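Structure first, commentary second.
Here is chain A:
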Amino acid sequence: MYSLLTAFQNSVGRKILTGVTGIALTGFLIVHLAGNLTLFTIDYSNADNAFNRYAHFLHELGLLLIVAEIGLLAIFLIHAYLGIAIYLRKRKSRPEAYKQFKTRGGASKQGFSSRTMIVTGILLLLFTVSHVNHFKFGPGWSGEAEYTQVVNVGGEETQIRDLSKLVGETFQDPIYVIVYVAIMILLGFHLRHGIWSALQSLGAMNKKLTPVIYAIAGILGILIAIGFLLLPILIYFTV
Partner candidate 1 sequence: MSTMTINLKVWRQKNASTPGKLVDYRVEGVSEHMSFLEMFDHLNEQLMKKGEEPVEFDHDCREGICGSCNMVIDGQAHGPQKGTAACQLHMRHYKNEDTITVEPWRATAFPMIRDLVVDRSAFDRIQAAGGYISVNTGAAPDAHAVPVSKEDSDIAFDYAACIGCGACVAACPNASASLFTGAKVAQFARLPQGQVERERRVVRMVEQMEKEGFGDCSNYAECEAVCPMEISIQSIAEMRREYMKAIT
Partner candidate 2 sequence: MSTKSNLNIETSPLLESKVPQGPLGDKWSSHKNNVKLVNPNNKRKYKVIVVGTGLAGASAAASLAELGYNVDTFTILDSPRRAHSIAAQGGINAAKNYKNDGDSVYRLFYDTIKGGDYRAREANVYRLAEVSNAIIDQCVAQGVPFAREYGGLLDNRSFGGAQLSRTFYARGQTGQQLLLGAYSAMMKNVDHGNITMHNRQEMLELVVIDGKAKGIITRNLANGAIERHSADAVLLCTGGYGNVFYLSTNAKNCNVTAAWRCYKKGAMFANPSFTQIHPTCIPVSGDYQSKLTLMSESLRNDGRVWVPKKKGDNRKPSEIPDEERYYFLEERYPSFGNLVPRDVASRNAKDVCDKGHGVGASGLAVYLDFRDSIKRYGRDKISERYGNLFDMYEKITDENPYETPMRIFPAVHYTMGGLWVDYNLQTTVPGLYALGEANFSDHGANRLGASALMQGLADGYFVIPYTVGDYLANEKSAAVDTSHVEFEKAEQEAVKRIDKLLKSKGNKTVLDYHRELGKIMWDKVGMSRSEAGLNEAIRDIKALREDFWNNVFVPGEQSTCNKYLEYANRVSDFLELGELMARDALDRNESCGGHFREEYQTPEGEAQRDDVNYCHVSAWDFPGDPDSEPVRYKEPLEFENVKLTQRSYK
């Protein structure tokens, strides 16, 4: 009886959408991380490796990939828009700040991760733009020879992009490694509150389970972050 569109117009709807998009983005991160895990196993001097083949496989999906990418972009933008909208509304809801303000503790989930969602979120937004620009649209995107190689895919000689080379080179730069690791730590904080919060927002909560889910969400967030940040460190020291 009520339209889905009204959901954008109130706090509960916004929170549900934030949760849905957040869960979707977390799902994407897990898939992304799974793909990244191949980078732990490969020989960076040989372009014919599992990572590049996986990347190629994705690329070959063609239209399907584009649709998926547009979907992902939409989810990302909606999530970012909602996060910013929630923050701006918060500013309007209490124009005069408390002179003193502190958490009661106990049931409260107020802490560094929950209070900095807007900051970590915006940094992640900026990072993502640069990340996509650097890797997806970076060297090899337009088929430069230096970053491509012909390999045998399913019995056919195919030119594929040597993305692992770009990864290996990128993380030779200590500054890049440090920034990347730092951002991944922020991602961990964002997920620490975000995963739990998304589940709560979707109403999947139960008073007794809350502490359990809160803990599991925290562990999941940390694992994802560690998964991502180990890679550059490893590459820097080993490749």
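A word on the picks: all candidates are chains of the complex that A comes from, given by their letters.
What we mean here is this: a residue touches a chain if its C-beta (ideal position, glycine included) is under 8 Å from a C-beta of that chain, and two chains touch if they have at least 3 such contacts; residues count from 1.
All values derive from a computational prediction rather than experimental measurement.
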Complex member touching chain A, one of 1 or 2: 1
Which bits of chain A are touching candidate 1 when the two form their complex? 1-4, 6-7, 9-16, 86, 89-90, 92-110, 114-115, 117, 193, 196-197, 200-207, 210
